[in-house]
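One protein chain is absent from this view; the other protein chains keep their places.
To keep things simple, chains are lettered A and B as they appear, and every chain counts its residues starting from 1.
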Amino acid sequence: MQAAEIAKLVGGDVLGDPSRVISGVRKIEEAGEGDISFIANPKYLRFHDGTQASALLVNREFETTRKDLVYIKTDDPYLAFLLVLRTFMPPAIRPEPGVHPTAVIASDVVLGANVSIGPHVVVGARSVIGDGVVIQSNTVLGEDVMVGRDTVIFPNVTLYHQTRVGERVTIHAGAVIGADGFGFLPRGTSEGWEKIPQTGIVVVEDDVEIGANVTIDRATLGETRIEQGVKLDNLVHIAHNVVLGRHTVIAAQAGISGSARIGERNMIAGQVGIVGHIDTVPDVIIEAQSGVSKSIRKAGRYFGHPVKEHAQALRQEGALRQLPDLLRDIRDMQRRIAQLEAALGVDAKE
Amino acid sequence: MQAAEIAKLVGGDVLGDPSRVISGVRKIEEAGEGDISFIANPKYLRFHDGTQASALLVNREFETTRKDLVYIKTDDPYLAFLLVLRTFMPPAIRPEPGVHPTAVIASDVVLGANVSIGPHVVVGARSVIGDGVVIQSNTVLGEDVMVGRDTVIFPNVTLYHQTRVGERVTIHAGAVIGADGFGFLPRGTSEGWEKIPQTGIVVVEDDVEIGANVTIDRATLGETRIEQGVKLDNLVHIAHNVVLGRHTVIAAQAGISGSARIGERNMIAGQVGIVGHIDTVPDVIIEAQSGVSKSIRKAGRYFGHPVKEHAQALRQEGALRQLPDLLRDIRDMQRRIAQLEAALGVDAKE
Partner (left out) sequence: MQAAEIAKLVGGDVLGDPSRVISGVRKIEEAGEGDISFIANPKYLRFHDGTQASALLVNREFETTRKDLVYIKTDDPYLAFLLVLRTFMPPAIRPEPGVHPTAVIASDVVLGANVSIGPHVVVGARSVIGDGVVIQSNTVLGEDVMVGRDTVIFPNVTLYHQTRVGERVTIHAGAVIGADGFGFLPRGTSEGWEKIPQTGIVVVEDDVEIGANVTIDRATLGETRIEQGVKLDNLVHIAHNVVLGRHTVIAAQAGISGSARIGERNMIAGQVGIVGHIDTVPDVIIEAQSGVSKSIRKAGRYFGHPVKEHAQALRQEGALRQLPDLLRDIRDMQRRIAQLEAALGVDAKE
């Protein structure tokens, strides 16, 4: 592919030889002869002078200093890079349609057109599988499960009975959706715990992506709901009756406790914990390892244990760093006050 | 079911029309015509005036202000609600007894009466499966595993060789019990790590519930033991040689390090971490995301990194919030002391 063709693809302008042939796509620090790469983040500028790439996607204002490179200037070099990546990379291997003979599909399951079901998959009674769905090896769907069209489920996934999954959803290996919510009551009369029946379901809306070994529990009553476009990283835990608003993203190992309602477009970083029965408004950002113990009523950036608005958390963290020196200052001040009191004959005790 | 019948079931008293017909059970904020709901927690009082429910379970002291509602007064409205829930909800679907033809069961396995073994289950040599046990699709049991009567194991679970599971235990999908403890020694002579053989086992006592994708490691020597009635939420990690005391509950994503001994009836919240080789007494409560680095010798509520008694942690957190203002106060005091010293001709340096 020539540089000029790539420029056309991404709506950009070529600086340098438009006929330079590009045969691969790599990160700037790894790119070599024939590769195209990109600089979107100033952080990567340090690789500019040394890169072996043949062409670079850069923004309109970029200072182009190397004569041996072909630059392609675009409004959004990263988006341009993705477009190029898609063009160069082969599409994901999609298994052939068909049901593997080792799969165990209940007789009353409804299978759509062009469904692909891998070896040792199990699908329970009355389940409905939409057109173009891919279910990979050793995944298990319980009774009364619904899976919308073009959804892809990777190996060793478990969808408990009655789980409803939308269209174009991706569920990575090892995820467990619809296990019982964690609900127990102390027994009144004897020792121990009484299990609260978990009779609700999980609903996963369209265009959701669910990471490896994620767990999403069914509701006690009603629904646990993962709204459209939500993205969950690996090992995330979503408790019973949680609602995750549209396009919210949650990074690895974060956990959302029971009945929390997370607003739209929240961004929740890794290892964050959110207590139960709280709400967040749309457009909240919560930084890594934070703990949210109250509802968040205002969009913005939050951090800490318990979370505070980012600016306040930084101020507190800065003060904390000064604390050991402060102790010294205070002991010094106490000495000086005592000295003054002695000089004046003032009695400190009141 | 009429209101009067429900009142009889829960040992309560009807206020309002005892013949009102109740056909469903829902949360107060979701309940509609014909539903019964409950208020146990004052937090839910705010839904009282607007609820569409036909009947409410409330406590004896509840102020009943709506004429259109039927109230049923009981000593414990939540427990009453659970009783009603069980009556209305169909029992969990229990698979038919029998061994699916695709299951691979070693020839010397002992199967109890009315056992249900799903598709693609694997059971290793010399294992013993009690009466009424359910093992769902694609679960794997190694050699010499014992499973007590009426235990239910969901799909894609792995029980390593020699694991012993008691009666009426529930193990949710994706859990892994009996993998090697994490034990390595630095090599003396060359680089790297020497693996410490993990030759112990895991014992899970009766009435335990284990969440989805939980991991419980086998002991280095001896046993990792989960005592009777323990409840573990999803993605909890229990290291080698840990003992969890009876009726202890552990919320999602908490981790207990090697050889820790947790007392009876502890309540450990989400994302808590507990270091190895420590003990806790019975009736300890540890709040979310806390870190426990020493033994806890006194029952009570703990919080923080490292954990402190709750009151002390709150006091410290309160002080921390004042810290940035404190810095300002201290700079102000230093100025004023210098001013006093100047006025008195006192030399601050000693």
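Remarks
The rule we apply is simple: a residue touches a chain if its C-beta (ideal position, glycine included) is under 8 Å from a C-beta of that chain, and two chains touch if they have at least 3 such contacts.
Owing to the predicted nature of the structure, the values given are computational and were not obtained by experimental measurement.
If you put the hidden chain back, the residue from B:T151, B:Q253, B:N266 or B:T280 that touches it is B:Q253. Panel shows chain A; residues 25-27, 30, 43, 76, 78-79, 82, 85-86, 89, 93, 100, 102, 118-120, 136-138, 154-156, 170, 172-174, 207, 209, 211-213, 229, 231, 233-235, 246-247, 249, 251-253, 270-271, 288-289, 305, 320-321, 323-324, 326-327, 330, 333-334, 337, 340-341, 344, 346, 348, 350 of it touch the chain omitted from the view. As for the chain not pictured, it touches chain B at residues 102, 104, 120, 122, 138, 140, 142-143, 156-158, 160-161, 174, 176, 179-180, 182, 184-185, 188, 191-197, 199, 213, 215, 217, 221-222, 235, 237, 239, 253, 255, 257, 271, 273, 275, 277, 289, 291, 293, 305, 315-316, 318-320, 322-323, 326, 329-330, 333, 335-337, 339-340, 343-344.
Quick note on the criterion: only the chains that are shown with their structure count from here on.
Taking the mean of the C-alpha atoms as each chain's centre, chain A and chain B sit 25 Å apart.
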